[in-house]
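With one protein chain held back, the other chains of the complex are shown just where they sit.
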Amino acid sequence: MAENILRGRAWVFGDDVDTDLIYHNKYLAITDPKEMAQYSFEYYPGKENFAKEAKPGDFVVAGHNFGCGSSREHAVYCLKELGIPVILAESYARIYYRNAVNNGYPVLVVPEITKKVKDGDELEVNLDTGEIKNLTTGEVMHGDAVTDLEKEIMAYGGLIPYLKAQAAKEQK
Amino acid sequence: MGKTFAEKVLGKAAGEDVKTGQVVTVEPHFCMSHDNAAPISKIFKKIGVEKVWNPDHIVFILDHAVPAPTDKHAENHKIIREFVKEQGIKHFYDVNSKGGVCHQIMCQEGYALPGLVMVGSDSHTCTYGAYGAFSTGIGRSEMAATWATGKIWFRVPESMKITVKGSFKKGVSAKDLILKIIGDIKADGADYMSVEFHGPAISQMSLAERMTLCNMGIEMGAKNAVCPPDEKVLDAIKDNAKTDKWEAIWADDDAVYAKELEYNLGELEPGVAKPHTVDNYAPVNEVAGTPIHQAFLGSCTNARIEDLREAAKILKGKEVAVRTIVIPASWKVYRQAMEEGLLNIFLDAGCIINNPGCGPCMGNHEGILAPGETCISTANRNFKGRMGNKESFIYLASPMTVAASAVKGAIADPREVL
Amino acid sequence: MGKTMIQKIIQRASGKEVKPGDRVWCNIDLSTARDFAGPNCVLQFDKETEGKGKVWNPDKIAFTFDLEAPSRSEQVANNQKLIREFAKRQGITKVFDVNWGIGQHVLLENGLVKPGWVILGTDSHMNLLGAVGAFATGVGNTDIVASWILGKLWYRVPETVKIHVTGSFKKGVCMRDLLTKIVGTLGAGGLIYKAVEFVGPTIENANLAERITLCSMVTEMSGKIGLIQPNGEVLEWLKARAGEEVVELAEAIKADPDAIYSEEYEFNVDDLEPMVSAPDAPDNVKTVREVAGEKLDQIHIGSCSNGRFEDIAAAFEVLKAADFKIAPGIRAIITPATREVMKQCAQAGFIEKFLAAGVIFTNPTCALCTAKHYGTLPSGDVGMSTTNRNFIGKVGKGSHTYLASPMTAMASAVRGVITDPREIIG
Partner (left out) sequence: MKITGKVWKYGDDVNTDVIFPGKYTYTVSERSEMGQYALEDLDPEFTKNAKPGDIIVAGKNWGCGSSREQAVTCLKVRGIGAIIAKGFARIYYRNALNEGLPIIVAPDAVDAIEPNDEITIDFDKGEIITPKGTFSFPPFPEFVRGLIEDGGLIPHVRKSLGLE
């Protein structure tokens, strides 16, 4: 249980953070996820140094429609590879959300989080209950883990492992 | 004793009687730079002079990566636009449909003129010899210094005389001739020399063919390469010469040459330069059947209307078997090709027609090769890594050979399909 | 209870009765990838299947190359090669190489898109195929790999928003302006997870290019798909390309009169005027009049949103009205969507006139939109483009872009400053 409680610093982003801001199109030719991390948020005004300064375990906090724009899965890989354990946003763009789920990458929907968390706040996130504590202000929020199918896919660690498990079940 | 072209033209520019081996200082008539005008302008600023010696003698032509494909290329172009404004440079070809590959523009727009001394910050500046100019490539620092002072030193070079007789057989062209010459005398065969093309076959050649010959002078190490400024040249420049300072200068009949060669076009067959050097010559039938992944018809060597016509003859009504990139040498050529229906032939054949520019020639832009891939190209260099990937292979050939190979998907002799 | 178009489509593909919010597995009719993310799919597929896997059905897979065509870097050259070799190994014959053009348009022109089909692609603007009633979505590589293994994929059945459009466009105003207006009204997240049905007389009379423009921008409102019921000339065009069965397929996806919509919007275009998306977001919408006079360094007409023949023809009309002259110093670039469009433009005599005016015409690709080819802006430059995104820095660090219709873009090229096209074509 304890390992599902995470602590880290919050990096707060606004609404409609598009995929070019998360991972710019000029790096699309890269195929190795490990190489992608260094370009995370390079084009986000004021957070150009995110990839250098964020520590594994830090959280990405954002407003509505996080990840709008392109279908590039790079925008999920880069944050995952950087060691960002979970994204906490008010809502997600459709493709981004799918890509995250398909990779078993936790993305929680947390209403009004950008009003309750400031850049640099220390957060504690319980991935099992969805409880989010702002250790800096003491405020407590709830993040919605996703609906059943997505939860199941996430539990297997992503779409491909999930499909493999389903296939194995069918064979039995 | 008679004088060579180099002795005469440099003597005229220096205002004194000069001999081979002597060092002279001259004022070049036109100084051409392409996208590297930006880094040159930075070196120029370091010199500490505010204004170039004479803005009317400076020509900028953007062609290496147009329109800009990356931030760096875009910034580079911006620096040039600002320098142009600041220095009052009128001869500027930006990213629009007036431009094209720099050497094509220099010839097409009346800068390349008989008897002028011209320099360019590009090694293929020797192309303008087709119009009877003494033109040669220089580096960035030297170009910056020339902008500042209006002067450049030259050692009056030894000369090589190449006499060409006879006429081309079907399927053979100027590209095959120059590849054969370079194969014979090797990449350093004309090092530091002025190469003069003489003979009845040269007078019969179009200016496009002469440009192909002179363009590749650098591939045998030449300082410059030049053809006689005959009626064809005078006719081509009569309406658009950018200056009247030119003069038809040619070598004396009894001039002394360090080396003399003779070629008979009737004995020539289609040839290629095999990877990875330009002097690695082979007749096309020796390498026929070699599988290719890409064909490139373009560059300052072979992308004029005459070249496109030759390729279109072969591609008409056929389909290419590999990706085939066609890049006309300039927008003027592009428009003429459209008017003549050539572009439709290329499109119907499945070719890609790119906007004029250098394309993949030096690994900057459209058509970079993947490892293990082979390209047949009408450009001028097949050095390892030239088209952006050191694990790829480039064969140089004529437009006809490239077209025939594109249809077959393997290197092919154009005489089989003509 | 009546069903919307998307419900009917998903029902056919999943074999289940569905309502919004349900998660179901759908059979995939066509799974495509491009030279962007395609290589990731290939690498991931080979990894997951230890290099021994066979795709579920090579005839239902296609590749398109449009990100960098031809390639500008070793990496993309290598990526494209990876795809070509994979296709050969797997017996996939539908490979549209660098000489074809923008993927969705190439698929359409080659008759690979049918009404009601469930289609995937590694392009967030796949959903423009809703213009012919196909349910096409942009996905990441993991989804593609799953579809290659299984031939199916999970979907959440979306709610449907109905957008009803009436009226006719005045001269100088077009579908792109309506769309910009809609994006401005609904916002970047306005259609999140939702399907849209575009209906009403204005839509029924719209040509294919206009329908594509409309559906392509659903992505910019975070919608899942924008659907238009194929009819009239569009259906005829489709029949000629994809076969007789499209008539029946189109009939099968018709929304029921009593279908339930989560929201309904009405737009009338009679009084609509030319619109722009100002920097740096598609939903930062203004009228052209509000921003008129701002100096531009470059205009670009093209992309999957506005790169068809009709779009280029509209720009041509504006240039013609200006005696085929553009402002000195401005860079104007046109990129046709496909080779077919390029040929149409050549045959109509457009290219010659554009070139004579100083406008550049490139080979068909995604071009400026992916900032890979043709027209990256230097810092401080301001451009106008008919593409679909003007996110900050998207086409060059430190530059800014206005999104507008092909007519507005060309009118602005004529004057060198943002210009209402009505001033030119009067």
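Going in written order, the chains are labelled A, B and C, and every chain counts its residues from 1.
Here is the rule we use: a contact is a pair of C-beta atoms (placed from the backbone, for glycine too) under 8 Å apart; a residue touches a chain by one contact, two chains touch by 3 or more.
Note that the structure is predicted; figures quoted are calculated from it, not measured.
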Chain not shown, its touching partners among those shown: B
Residue in contact with the excluded chain [from B:Thr163, B:Ser206 or B:Thr277]: B:Thr277
Identified contact with the non-displayed chain, of B:Val117, B:Ala130 or B:Ala144: B:Ala144
Selected from B:Met362, B:Ile376 or B:Val407 as touching the chain missing from the view: B:Met362
Residue among B:His29, B:His64 or B:Lys175 touching the omitted chain: B:His64
Chain B, residues in touch with the chain not shown (by the definition above): 23, 35-36, 39, 43, 46-49, 64-65, 70, 72-73, 76, 120-123, 125, 137-142, 144-145, 148-149, 153, 186-188, 191-192, 218-219, 221-223, 277, 279, 362-364, 368, 381, 383-386, 388, 390
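As a working rule, only the chains that are shown with their structure count from here on.
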Intersection of the contact lists for chain A and chain C: none
Closest chain to the centre of mass proxy, which here is the mean CA position: C
Length of the line joining the C-alpha centres of chain A and chain B, rounded to whole Å: 54
Residues of chain B touching at least two other chains: 70-71
Junction residues of chain C, two or more chains touched: 73, 76, 371-372, 397
Chain A partner contacts - residues on chain C that touch it in the complex: 23, 36-37, 39-40, 43-44, 48, 67-68, 73, 75-76, 79, 121-124, 126, 137-143, 145-146, 149-150, 154, 188-189, 192-193, 219-220, 222-224, 281, 283, 370-372, 389, 391-394, 397
Chain C residues touching chain B - in the complex, by the definition given at the top: 69-74, 76-78, 80-81, 97-99, 329, 331-333, 339, 342-343, 346-347, 351-352, 354-363, 371-381, 396-397, 399
Touch list for chain A against partner chain C, complex: 15-16, 18-21, 24-26, 28-31, 43, 45, 64-65, 68-74, 76, 91, 93-95, 98-99, 102-103, 147-150, 153, 158-160, 163-164
